[in-house]
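Scroll down for the structure; my scribbles are underneath it.
One chain of protein is taken out of this complex; the other chains stay put.
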Amino acid sequence: MKDKIANLLKQYDNDRSRLIDILLDIQEIYHQVPDEAVGILADQLDLSKVDVEQTISFYHFLTQTPIGEYAIYLNDSPGAYMYGRAEVAKAFEEEVGISFNSVTQDGLIGLWDTADIGMNDQDPAAIINGIVFTELDPAKVKKIIGEIKDGKKVEDIAENVADVIYTKGILRTMVKNHIHLNNPIPYDDQEVGSVLKQALDLTPEQIVSEIKESNLRGRGGAGFPTGLKWEFCRKSGGDEVYLICNADEGEPGTFKERVILTELPKMLFEGMAIAGYALDARQGIIYLRYEYRYLLAYLEDVLQEMRDQNLLGKNIAGKTGFDFDIRIQLGAGSYVCGEESGLIESMEGKRGEPRNRPPFPVESGYLNKPTVVNNVETLCRVVPIIQNGADWFKSIGTKESAGTKFLSISGDCNAPGVYQVEWGMTIKEMLKMVGATDVQAVKVGGPSGTCIDPTQFGRSIAFEDLATGGSMIIIGNKRDLLKDFILPFTNFFIEESCGSCAPCRSLTVILRDKLTRIIDGNGTQSDIAELYDWARLGQTANRCGLGQTAANPIITSIENFRNLYEDLVKTDEDYLSAFNMEQAVAESCEVVGRVPNIKSH
Amino acid sequence: MNKNKKLYFEIDGKACYAEDGQSVIDAAKANGVFIPSLCHVEGVKAAGSCRVCNVKINGRNMTACTTPVTDGMVVENDIPELNELRQAIIEVLFVSGNHFCPSCEKSGNCELQALAYRYQMLVPRFPYEFPIKGVDASSEHIFHDRNRCIMCKRCIRTVTKDGKNVFAFNGRGGEHLHVVMDEKLASQLTEEEAQEAMEICPVGAILKKEQGYLVPIGERKFDKLPIGSDIENK
Partner (left out) sequence: MSKPVLATTSLAGCFGCHMSLLDIDERILELIELVEFNKSPIDDIKTFTKQCDIGLIEGGCCNSENIEVLKDFRKHCKILVSVGECAIMGGLPALRNGLSVKECIEEAYLNGPTVGLNTEKILPNDDELPMILDRVYPCHEIVKIDYYLPGCPPTADLIWNALVALVTGDELKLPYEVVKFD
């Protein structure tokens, strides 16, 4: 093992900042990061063992215990349950003979609950050894497990229904793209590199000002003006500047970047090259969420193709002195790494804990150099803006929200998938577009966004009204909103909190327990009021977007669906104890061998 | 003589002066203003993790330990909204650990307890969780009680042996995160180093073994005067 790991380390120049890559490689080989490996890494990188372990233990897909030769990560998000996740999970447990979050005794198969994997339009979905299996049902599960037991390789088990075929063969996965366009923006088929060449005739300053002029705002959710971010970065100066493409969409219910990466990688890379030129950056890095690892080889191939065409590399497109290349950095399973500074920490081989600001990444980001982090969709927008001009872009959408938006729409509707719409579309129009009737609620922007009721369906999708990164979960009237959505979304934030800020780490647990108490029928009116007040505390107290929005499922559901809470609580009492004598004495009575005598006590 | 300092700023209307690059919390202290914190260690890179030093800077919530003073900055500190928030965070920390003050050697010298006294917490508004995070007594000189840990990262940022971290986070999230001690390195710590580790811990999570209760009740750090009095009465 020592030699193997020494070789691995050599491959990464013994660079501590590449720790995630090193650990992922080790995990791949051993189906875990063995204790011995931790010791070797610690010695070689001059770290303490606990220091290496604090990185490992931060990521869902890095483990210090075996995950099984066939590791089955089944999406556990509320959206999956809408499509039959419970039955699929049961089928897995029955076929494999173990319960979730454990491994068979022979170490062959492991079953793992996993936060949203970006397949909400084709759930229930699972990742098995990196390959995605979608639209699972008990019959498919039976077949998959049967073939695993027969010793078949995972790539041979996957039925290929992928939409993309690339040079080295088919993209072996069961993922479909479900694209529904409605598009005023040229979507593909332009000549790759033509816009880049157009851009290179401009000065970097001219590009920045064109992007500023276009009113392009970040598509990840926060909506920061892209041109302004670029300008700040340029102002920071310095000889080394990084451009990072955030491909870590982890918000439950979002999957549009998966589709962009599959359908439009060249447009993305071209947009990155233009951004690189505008920022004087020589290195672009795509932080690709581990759930999309199945796209890695494909994306590498596309990158190579573009290098071969001199659209990446040295003296790009004949422009002397413009060198820019892109590498792909894999994540390892963490929602908070979608936050730009958490992402940067992760890229440096550390726990993905968001940083304190100031300084902002544009001043001091990756390796403490000025860094721009832009979302996949945002960088794609750069290409048509340069091609057609800022005025054209502004002519689409609304006053404050220029252009179009990719929406990931899932839940109770006829046609879940990725939709490109003009900013300004109302929720009502959107529901009609996807064939959704009998709707109880729409979770706009996923769990961290807002949960709206039908009286608000006239509101429009735009930064000035309902801002969103694009996750739209449609929840029908028959669903139990609090129990099946608000509670698991709150649990999601508990699990995904980096834990650094006290209120995010611990208050969210307190909120979850209070919510559970209400759902269990042990709540009173005052519990609703307290839950709301407590939930609001985190909004200002926490450092990053995750912490500030972790209570949003609770806050927005109390604001818009108060009746659901009222129905659950006892209104005629001001105090209710959740204490249950029978449960409380059960263990002690069993230990001493007596029959609990509840009535006399 | 303060006037020679470079930057002018205000805390709750009081004129203050700061060095360039000085954090709001340190500059406040130098100007006789106490901003409470549980994770801050002067001279060590700020963690901004306890969130207790939340202040309003030009109207926006920021942590005083991570924000450098800029000229003309207007800081709000001792206002009901912030004190309410701080008390809530302190209460959160109380219920999410096992803080049995009467049986803790750090009682009377504990900063979490002292802040609760300062804000006159009689009972946390939140239910106690009684978490089980374990204790680690493997080191010769240190007793590490994770149930008392408030995860301020002070030890993670300061306690090293041969340049390596003795303490580190493990896990993530509200239910699995805890601080662990490196067995090998912790066993190499000298008694003096163990004493320093204990002193850096704001609560009773890191204790030096075979020490117990050194100072009688009534004479401990926070028995008579609230935490921060030394700064305010300067």
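Order of writing sets the chain letters: A and B. Residues in each chain are counted from 1.
The rule is short, and it goes like this: a residue touches a chain if its C-beta (ideal position, glycine included) is under 8 Å from a C-beta of that chain, and two chains touch if they have at least 3 such contacts.
All of these numbers come straight from a predicted model, not from anything done at the bench.
Asks: Per the definition of touch given earlier, which of A:Pro138, A:Gly313, A:Gly389 or A:Pro596 contacts the omitted chain?
Replies: A:Pro596
Asks: I'm checking contacts with the chain that's been left out. Which of B:Asn147, B:Thr160, B:Gln195 or B:Gln211 qualifies?
Replies: B:Asn147
Asks: For review purposes, identify every residue of chain B that touches the missing chain, sorted by number.
Replies: 98, 100-104, 107-108, 113, 116-117, 120, 122-123, 127-128, 130, 132, 147, 217, 223-226
Asks: At which residues does chain A meet the chain that is not included here?
Replies: 574-575, 577-579, 581, 583-589, 591-597, 601
As a convention for this text, only the chains that are shown with their structure count from here on.
Asks: How many angstrom between the C-alpha centroids of chain B and chain A?
Replies: For chain A versus chain B, the centre distance works out to 33 Å.
Asks: Could you list, by residue number, the parts of chain A that touch chain B in their complex?
Replies: 46-51, 53-54, 57-58, 334, 351, 356-358, 494-510, 513, 530, 534, 537, 540-543
Asks: Please output the residues of chain B touching chain A within their complex, sorted ascending.
Replies: 46-52, 54, 61, 63, 66-68, 85, 88-89, 92-93, 95-96, 125-127, 129, 150-151, 153, 161, 163-175, 177, 180-185
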